[in-house]
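Worksheet: one structure, shown below.
Missing here is one protein chain; the remaining ones are kept as they sit in the complex.
Right, chain A next:
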Amino acid sequence: MASVSEMYDVGWEEMRDKLRKWREDNCRNSEQIVDVGEELISEHASKLGDDIWIIYEQVMIAALDCSRDDLALTCLQELRKQFPDSHRVKRLSGMRLEALERYDEANKHYDAILQDDPTNTAARKRKISILKAQGKGTEAIRELNEYLEQECLRCVCCVKMTHPQLYQSAYCFPCHFHSYGKAAFCLEELMMTNPHNHLYCEQYAEVKYTQGGLENLELSRKYFAQALRLNNRNMRALFGLYMSASHIAASPKVSAKVKKDNMKYAAWAATQINRAYKMAGRGTKENKCSMKTVEEMLESMQITMS
C-alpha cells in the first residue's frame, strides 16, 4: 500500500504540522492520525526533536481508538522509557488497559495516581469513564456529582472557567442515563460561563422539553428563543420553538392570552422554517421532498392546535 507521503504528496514537515493542527483542534479522526502518525514515527523520528513525545501520546490514543494495540504499545513503551515516573504516562497505560477492557487493572493505575496526587482531574475522569463503559450509570453520576461538588467547594470560579469540558461531558452522561435534572444542572453551569453559546441554550431547552409539564415547556420555549437570538440559523432551536409553543397553545391549562401569544410564536417559527426549507430546496430535486414534508407537517400540527 502506498505511503501517506506518496499518496498525498506531502513531506514530513507537513505531516507533523497536520498532527499539530489536529491536536489543537481536538479532532478525533483517529484513523487519519494513525496513518499519518505511524509513518512519521517510523520514518522520520530523528527529525522531530522533542515534538516526538507528544506525537507518541497522540498516536497512541488514536491507535487505541482503532484497535491497533501493537502501535499503541510501541508508543507507550517509548514514553515509559523517557518519562518513567510520569503520571501522564501512567494515565496512558491505564487508557490502554481500558481499551483492552481490563478495567480492574486500569483502575489500579488511576488509584495509584490519585494517591500521589488527589487533585489529578484526568485520573478522576478516567475512573468515571470506566463506570460508564461498564454500564454503571448511577455510580458514574454519583462520582461525577461528588467530584463537581468538591471542586465547587475549593474554588467556584476556577472550576467553571477551567473545566468546561467536564461539565460538557457531565451533561451527556446524565442524559444517557435519563437523569434529566442533573443534565439540566450541568447545562445551567455551562450557560452561566458561556452566555453566548447557542448550543448550550438549545440543549438546555431540549432537556426541559423532555422533562415535560407546562412550566418546563415554557422554559424550553424561552431557551429555544434565546438560542435563536444567538444564532438564527440553528434549525433545532427553530423547530424546538415551534413545537414547544404549539404544545403550550394546545394545553387546556393556559389562559387565552398565553394561548394567543404562543400561537403567534409558533406561527412565526413556522414561517421561518418554511422559508429556510424553500431556500435550501432551490435547485435540487431531493430537497423538494423534505420541503414538502415539512410544509405538510406544519399544516397538520396547526390543525391540532386550533
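Just so it is clear, a contact is a pair of C-beta atoms (placed from the backbone, for glycine too) under 8 Å apart; a residue touches a chain by one contact, two chains touch by 3 or more; residues count from 1.
Rule of thumb we're sticking to: contacts and distances are computed from a predicted model.
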Query raised in the report: One chain is missing here; what is its name in UniProt, given the choices "ER membrane protein complex subunit 9", "NADH-ubiquinone oxidoreductase chain 2", "Mini-chromosome maintenance complex-binding protein" or "Serine/threonine-protein phosphatase 2A 55 kDa regulatory subunit B"?
Result: "ER membrane protein complex subunit 9"
Query raised in the report: Which is it among A:80, A:222, A:236 or A:259 that touches the chain not included here?
Result: A:236
Query raised in the report: Which residue, A:78, A:143, A:189 or A:206, contacts the hidden chain when the whole complex is considered?
Result: A:206
Query raised in the report: Among the options A:54, A:100, A:230 or A:280, which residue touches the chain absent from this view?
Result: A:280
Query raised in the report: Residues on chain A that touch the omitted chain in the whole complex?
Result: 28, 101, 133, 135, 172, 175-176, 178, 203, 205-207, 209-210, 212, 220, 235-236, 239-240, 243-244, 276-277, 280, 284, 286-287, 289-290, 292-294, 296-297, 300-301
